[in-house]
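What you see is part of a larger complex, with each chain still in position.
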Amino acid sequence: MPLLNDDRLFPTEPAVRALARELYSSVQGLPIISPHGHTDPRWFAENEPFPDPANLFVTPDHYVFRMLHSQGIPLDAMGVPRADGGPVEADPRKIWRLFAQNYHLLRATPSRIWVDHAFQTVFGVNKRLSAETADEIYDQIAECLSQDAYRPRALFERFNIEAISTTESALDDLHWHKMIRDSGWSGKVTTTYRPDAVIDPEFGGFAENIATLGELTSEDTSTWVGYLAAHRSRRAYFKTVGGATASDHGHPTARTEDLPQAEAAALFAKALQGKCSAEEADRFRGHMLTEMARMSLDDGLVMQIHPGATRNHSASIFDRFGRDKGYDIPTRTDYVTALRPLLNAVGENPDLTVIIFTLDETSYARELAPLAGVYPALKLGPPWWFHDSYEGMMRFREMTTETAGFYNTVGFNDDTRAFCSIPARHDVARRVDCSFLATLVATGRLDKDEAFEVAHDLAYRLAKQAYRL
Amino acid sequence: MPLLNDDRLFPTEPAVRALARELYSSVQGLPIISPHGHTDPRWFAENEPFPDPANLFVTPDHYVFRMLHSQGIPLDAMGVPRADGGPVEADPRKIWRLFAQNYHLLRATPSRIWVDHAFQTVFGVNKRLSAETADEIYDQIAECLSQDAYRPRALFERFNIEAISTTESALDDLHWHKMIRDSGWSGKVTTTYRPDAVIDPEFGGFAENIATLGELTSEDTSTWVGYLAAHRSRRAYFKTVGGATASDHGHPTARTEDLPQAEAAALFAKALQGKCSAEEADRFRGHMLTEMARMSLDDGLVMQIHPGATRNHSASIFDRFGRDKGYDIPTRTDYVTALRPLLNAVGENPDLTVIIFTLDETSYARELAPLAGVYPALKLGPPWWFHDSYEGMMRFREMTTETAGFYNTVGFNDDTRAFCSIPARHDVARRVDCSFLATLVATGRLDKDEAFEVAHDLAYRLAKQAYRL
């Protein structure tokens, strides 16, 4: 019995379902544009086999291990590495069995669909994971992973990925990207400029990072002017060497500022000395978004802003395991006031593309759709992280389309670290969008021929166009 | 082929759709009560033909031109007048072609339904607007506009409008309303008392406005007592001369205050001198809402509060084009604390009607329905502005009905400046309400005979009763 229902995520009324299926058929086979995510370029550079099923599906996937942890399972039992390098569970089969025993915890979550999708379509598994089937499925996946057809590049091609963008720190030397390019392999893997470490005064080792930035660019980053020049230089390096078409910015809030240059320079000097107050650090970050936007006007990089997560909510987990351990929690996020300085500075320029994401769905209809529905430079990123799901996508379309339309959105981003989830996530997005479109047609809000065109736009064209890929 | 699907906006399940259709049939032909909006009384006073299709559908419609602008089309290209009177595109056919080429941007927006509805039902257009059909449709509409049957009064009658309320500044002399009344035409067009210009200390020319208010009323508006008397006098004038049954208040927030008279008087004095801080101006506005409510207790005017828009978000657009150019953006709005002073002062009085609107849908279930579900004076206005849409109306009913019921709501307002959109908007509201009611019946939450009664209430009776029309 297949794990996946062929009509999954389609409307339940038969006629509307039939239309959704028809729309989906027209986009199901389109190549994947994955313009933003966190896959590891090393995979494609070295093309080594993935080690084992637990390392592929459990240990690195914060969606999975946070859910098991919420029911009392220690992170170490799932092999999550400790900050101090101390021992954690190392037997992948034991980790896998723990996952299998607790697979019911993922019921009705997006992870369940993603895992089942990879099981069935990538590894040919056709039994539901459970304590009983754990070993059999483990063996089946492990056997696959030993084959060349399951190495990263082969999967990349099998997944029909036309282009994928990874994300690297501004200080990264991009050697994996160089290695991919030098290998002669035809897969298109580009980087994204992520300068948080050299923009956020509260980032660990900020002053050292700025010094390193200076060394990498041969600019005097002890001065404001040299610092900006270093960014320009580094952005150019990311474009040339890593094929970057975008930058990405993960800030606590969506705050932007457009300060007089002297004030920005003074804040930068304080930041270098480690003397910024929390408010000053926030103001500096906010100002740098506007500087980045100005550089985008020159070099054409698309700008992405991912605000609104309270990072490392649990002090004890952070101490023991470090960052990105499932303890980043969304918070209420203002956009109207926060984005105003940047939008007033550059938002009227149609050559600029600023893509804004949110973890606060209340902003969709109230703030983001009205803003994106008028400012030429502003576009809405797809539902992100906790909202990268059936319900999240449906709410996004229902709450943004009437005010922002389809053409101020930019298709789908998977934003994933889990390689095998990429086809699953894009499949979910295509299905949900086709369901939404079928419902629009069935309720007289869109003509059928238009729905086919929009389905293609949402599945493929808008991402390619917005990210200039 | 008709532009409109006869079953548009109805549920997709056939049995529920049939019930929605049956309910809708019972209210489809009811006269339109349009108790709040921004149509121009001059239209009905002079009864001149509308000039051309672009002037009817594009240039004055902020929903339309903001969406085209969001994709980089300059406002001048759509004929939007500049603040300095400088040249903008003046050829209506060129504007129309631009609109037609970009009509796909409106897919799945309420504007698309409104425009298609007017095209089909008012002008007999049966082709979808596009670059190809632009000229043909332009000619067809232009030809109609040259006929007497398309003059404002004829359309008013054809639209089956029983009563419409326009909105005039407290300083308006209401001469268009007088002209309508004196003309002997039977159409019921009344005004609404909108005193923002003489209540908001931050309104341009506040002190001059207050002086004008004094001249108009022969009251000494340099004193607090005289100022209040002038309001009373002006409200009486609006009732007598313009047939007003309501006042309307557009404030940045829903803040109300109930200050001691001496403190209010002192704030007023400061406001006249232009010395109010932002906080003091806000407090004064808040207090004036309570004063207006007290006057309503005396003169019977229904009070409307429209809070929560951040006006003129783009400084450059405001400088170049002025107000109301699509750059008003909703913000998070508190009601629980904000309305308390007013509700504590007068909210228990069942003879008073205060109708509250919101642009922040998060307040529906959390704040507004609980407040309207207990205070005798408070009623909920229909979904407003960005939320005057299928999804917006459905969310409104789903999030308010369980706590506020139907009878603390007041039917539909179109709140429009676009005359031809009035039948379309009321039609959308009637369809959505019937869809909601049909779903309630189908899920055992309402009996069928009750649904017919409620459908009539929502389409006609509640607006008439709440606004005393």
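A and B are the chain letters, set down in written order, and residue numbers restart from 1 in every chain.
The criterion applied here is as follows: a contact is a pair of C-beta atoms (placed from the backbone, for glycine too) under 8 Å apart; a residue touches a chain by one contact, two chains touch by 3 or more.
Being a predicted model, the structure only gives us computed values, none of them experimental.
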| item | value |
| --- | --- |
| Identical protein chains in the complete assembly, only 2 of which are shown | 3 |
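As a working rule, only the chains that are shown with their structure count from here on.
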| item | value |
| --- | --- |
| Length of the line joining the C-alpha centres of chain A and chain B, rounded to whole Å | 40 |
| Touching residues (chain side chain B, partner chain A) in the complex | 4-5, 7-10, 12-13, 66-67, 69-72, 104-110, 112-113, 128, 310, 313-317, 326-327, 329-332, 359-362, 386-387, 389-392 |
| Footprint of chain B on chain A - complex, ascending | 11, 13, 15-16, 334, 336-337, 340, 343-344, 347-348, 350, 362, 365-367, 369-376, 378, 398-399, 401-408, 439-440, 442-447, 450, 453-454 |
